[in-house]
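Below is one structure, written out as structure tokens; the observations come after it.
Note that one protein chain of the assembly has been removed; the remaining protein chains are unaltered in position.
Chains: A and B, in written order; residue numbering restarts at 1 for each.
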Amino acid sequence: MAPPQDIAAEAVAGSRAVLNVGEILEPAPAELLRRRIFGHAGLLIGSGVLLLIVMVALLAPWLAPHDPLDQDLTRKLIPPIWHDSAKANWVYPLGTDGFGRDYLSRLIYGARISLLIGVAAMCISGIIGTTIGVAAGYFGGKVDMMVNFIITSRLSLPVVLVALAVVSLVGNSLWIVISVLGLLIWDRFAVVVRSSTQQVRNLDYVAAAQALGCSKARIIMTEIMPNIANNLIVVATLEMAHAILLEAALSFLGLGVQPPQPSWGLMVAEGKGYMFFDPWLVGIPGAALFALVLAINLMGDGVRDVTAPERRN
Amino acid sequence: MSEILEVASLSVDIPLASGMLHPVQGVGFSIGRGETLCLVGESGCGKSLTALAIMDLLPRTAIRTAESLILNGEDILNAGERRMSDLRGNAMGMIFQEPMTSLNPSYTIGNQLEEALLRHRRVSRREARDRAVMLLEKVGITAAASRLRQYPHQLSGGLRQRVMIAMTLMCGPDLIIADEPTTALDVTIQAQILLLLAGLQKEFHMGLLLITHDLGVVARVADQVVVMYAGQIVETGTAEQVFAVPRHPYTQGLLECIPIPGKTRRGANLGAIPGMVPSLIGELRGCRFRQRCAYAMPVCATDVAFRAAEACDHVYRCLLTPAQCADNAQRKVPA
Partner (left out) sequence: MLIYACKRLGVAVLVAVAVSLLTFSLIYLSGDPAMALAGEAATQQDIEYIRKFYGYDRPLAVQYADWLTKALTGNFGYSHYLRQDVAEIIFSRLPVTMILGACALVFALTLSIPLGVVAAMRPNTMIDRFALTLAVVGQALPSFWFALILIFWFGIVWRLLPISGTETWLNFIMPSVALGYYVTPAVMRLTRAGMLEVLASDYIRTARAKGLRPPVVLFKHALRNAVIPVVSLAAVQFGFMLGGSIVIETIFAINGLGYLAWESIQRGDLPVMQAIVLILACFYIVLTYLADMLNAFLDPRIRVT
């Protein structure tokens, strides 16, 4: 029988051998996150495109070659540069619309509108949804029942119809559109925040904080919020995309942003009548919407994959 | 006595992102009619994968290779999926570890039992039902006829496992593979289920491959014992041989870890095997136990073949001579 010190040495040697034979040491968490982010094509592409659009929107006054509102019927319906027509020229690279307004400039300024509405509506709905979601998840019981009831009632309303009706009755300034959207799309925030809060609430460190006598508000802010942040970000991106699409639909139907503002949805509506001969009027703003929403969705999916890969798809 | 199952040099390889995993390597044994072979080893030693490999139920990415795999004289290594699906549930049946999740929650017990028979035999629904009732009673379930209409969630774990056993018997198989059938059950029920299995095996004259890490179970029911470690067989023999004179250092270590009535003295320390199972990824040479073995020598790093003890059906994979093994065993038993 081997002497005790040899057995101990054996154990240590054994475990070191394990580390040497084929096992790879896990790198530090920050490094792991960095690797995951840069390994994720969707996240990189989505964030990249989004960043590009944000920069374009911010630098609009310097990037746009013309005034987006400047009409001149003598130069209406000039095709974009890739059309093989005598009228196409580099002064108006994306052509002009039915009122002679430069399409490129309208596209650039349209990005501002879409992004502004997306972010603002997302913030409003985020605040509403997160507040009632945390309340339901943290307090449970009657509060939870009440919140569930409110969410179900909201889900029963046909959103597009109600938005249209409200805007038609109240008026359609930009901020009314934003408020209406914000007040209508908070449901997913509430649902996700509620279930995340419920999961986190039962964990030990919350119980520990309670045992220490921390106030409820403090527990919510310091223990719960950071741990639902991942899910919150994912939902926030989805709802931003949702708001952008909704506004586009509203503007398309004439009850969103009003002319002569260059909302992309409105541009599609205005171009609809000319679609037979000048399809780019519909194609270009629609493609811009598609690209923006796609980028946001890719980014949201990417954040979800990177922060919790076991829940991928 | 003809052999029901003959396995020769079975290996399973699984390609991973970090390399090729070899969870099963060169496994071979045979089971005769009416014989119980217990496959023993710690968690992760490859027992379950061996069973799945025999049934050809491995994950899609896994690669199975063997010198031969013969069931009742038929080659099942190269049999296509069609033939295998004809044999599964028919000539060979398998019982899994988790009775709570092994039955489909959306169909009645009766439905799932009957379908096992109807798949392989041209009988009427009524005949299938009668056989199901008969088998349920045989496995000790009362009020069998009304149980048929129940759903899995209405039964306890022990009852569900009995249903699983009845299900594998529906077609009268020649071989049953039971992968840790009692591990997930209450201790009080474990003995009942095992005795039931042993009894049924004798009655139906089947071969039983029982996979377990519980040596007490092995002592009760095994005719043959096969000890696995890190994907390889380290010792094979009859139950008496392996328990009375364990040869391989791992087997000796295992037996030291459990109290054996009659052998272990009161107050004596139970043994433990220091170290961890080595990684099974990539090229592996030599004895896989050498990092944890008290008797390891430098030459153990080269491949180790089987060595027979006096009785030639008691083999073990080690470079130590039988005499040296006996010495080691002696020294371990408290004087």
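Here is the rule we use: a contact is a pair of C-beta atoms (placed from the backbone, for glycine too) under 8 Å apart; a residue touches a chain by one contact, two chains touch by 3 or more.
Everything numeric here is computed off the predicted structure, so don't read it as measured data.
Partners of the chain left out, restricted to shown chains and counted across the full complex, are A, B. The chain omitted from view is touched by exactly one of A:Ala120, A:Ala190 or A:Ala241, namely A:Ala241. Within the complete assembly, B:Gln154 is the residue of B:Gln154, B:Thr302 or B:Thr321 that touches the hidden chain. Taking the complete complex into account, B:Leu103 is the one of B:Leu10, B:Leu77 or B:Leu103 that touches the chain left out.
For chain A, the list of residues touching the undisplayed chain reads 42, 149, 152-153, 155-162, 164-166, 168-170, 241, 245, 248-249, 252-253, 255, 265, 268, 272, 275-276, 279, 282-283, 286, 289-290, 293-294, 297-298, 301, 313. Where chain B meets the missing chain, the touching residues are 55, 57, 84-90, 93-94, 96, 98, 101-107, 115-116, 119-120, 151, 153-154, 164, 167.
Rule of thumb we're sticking to: only the chains that are shown with their structure count from here on.
Computed from the mean C-alpha positions, the centre of chain A lies at a distance of 53 Å from the centre of chain B.
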